[in-house]
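The structure is given below, and queries will be raised subsequently.
Here the complex is missing a single protein chain, while all its other protein chains stay put.
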Amino acid sequence: MPASGSNSAVAVWTILRKECRSEWRTRYGLNAALLFALASLTAVSFAAGRLGDRSDVLAALLWIVLLFATLSSLSHAFVREVEGRTMLLLRLVASPTEIATGKLLFNVLFLAVVEVFAVPLFLVFTGAPPVRWGPFLAVLGLGTIALAASSTLIGAVIAQTRGRGALFAGVSLPVLLPVLAAAVSGTRQMWSAHPVAPSLRLLAAYAVALLAASLLLYDHLWED
Amino acid sequence: MLLRLSLFVWISVAMVVALLKAPLVPVLLETTRVLYFHIPCAWIAVVALGWSMLHSILYLVKRDLRHDDHAAAAAGLGLLFCIAATVTGALWAKAMWGAYWNWDPRETSIFFVLLLYTAYLALRSSIQEEEKRARLSAVYSVIAFVAVPFLVFVVPRMYDSLHPDPIINRRGKVDMDPMIVLCFNAMLVGFTGLYFWMQSLRVRVSRLERRAHAA
Partner (left out) sequence: MSAAARVVVSGVSHRFGPRRGLEAVSFDVAAPGVLAVTGANGSGKSTLLRILAGLLRPTTGSTTLELAGKEVPRAARRRHVGLASPELAFYEELTARENLAFAATARGMANVHSAVNEALGRTGLAARAADLVAEFSSGMKQRLRLAFAVLHRPRILLLDEPGSHLDAGGREVVERLVQDACADGLVVLATNDPTESALARERIELSGRGLDHPA
């Protein structure tokens, strides 16, 4: 059966559905992530107080909370496979790129769910100024994709090592920094009524560069 | 042997001449002397990064562990020179502007490079099997390669624009006395030689270790 584009799409979609189904059946990952998001969001907004007038600080704090959410939950995508020893199964039914793309889409969905919960709460707790929804959603959307692209890639690397959580955070931080910087910048621009396009372009460029590199790298990741 | 000796002599002479004979740059005054050491260190930190990444890519393509030896050795040395550059830079900043750290674009860039080095080395230390370690750290190296242009050129300038402090251009529009330029270039060459010599030593050690294990 020759490999074809539509075949790959089917594989990716099947993997995505499997991830969602597994996640729904166990719900461990999502519960933990939501709880963690709530905890970090509470800590941050309580400690900072009502910052209605300091939108520059608010932007930074929001993305730090989202960064924490990413670091705490996205490595699980691959770690679970390694710990459940199901990597062999996956590698026999799909190519490395298909597997990684399925996981990436799942991670984007996962982060989106966490954000739907955490972002409105954050805005309320900190008394944030009114949000320009168009630009805000654009920055959130692209930022999420960029965060997921970075973490999925690094997660795939880390899952095969002996260190897990702390190592994931340390190793992924340099790669996540550009996303953080661009996303914070974009959010500030949104609140200060400046155009967010430059930040969006940066986020898009970085995400595209990483995804392009991923296509080349995933084939080298699982070889034993 | 002759090469090592001449390298030693070269750097020593350049250093002595730089410290004693070269004039001082007007704005920098006494702190001029740092640029003979600090900038070559930063230069080598970048060269080592490039060397390491190049060999990581070569490893992924060729699967020859000698490339991994080079990548790992370069990373270790790069970290060393990067720390030296960051620390001397901070000392210089303190002498010039009264604060060790300002998050100005160059400081930010070198710090991010430092983070990348430590992440790479931490990753390596978490994997025991030779082939897996080589492969996974090479993959990380390529990821870092994508991140570097953003981390070194884009992000530091962004961050800086969020702070109201003026950007101070260290190398400035200062007319460099030819003596300074001569000594400076001599130090650059000397450091580069020093780096590649240390690099070759480390690669030879790795190879010997591997041969010892296999026996």
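Should a chain be cited, it is by its letter among A and B, assigned in written order, with residues numbered from 1 in that chain.
The rule is simple: a contact is a pair of C-beta atoms (placed from the backbone, for glycine too) under 8 Å apart; a residue touches a chain by one contact, two chains touch by 3 or more.
Just so it is clear, the structure is predicted and the values come from calculations on it, not from any experiment.
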Cross-chain touch to the chain not pictured, restricted to B:1, B:20, B:99 or B:214, is B:214
Residues on chain A facing the left-out chain by the touch rule are 1, 3, 7, 10-11, 14-15, 18, 21-22, 25-26, 84-86, 88-89, 91-95, 98, 219, 223-224
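As a working rule, only the chains that are shown with their structure count from here on.
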Residue positions on chain A within touch of chain B in the complex are 56, 153-154, 157-158, 160-163, 167, 170-171, 173-175, 177-178, 181-182, 185, 188, 202, 206, 209-210, 213, 216-217, 220-221, 223-224
Within the complex, chain A is touched by chain B residues 60, 112, 115-116, 118-119, 122-123, 126-128, 132, 135-136, 138-140, 142-147, 150-151, 154-155, 158-159, 162
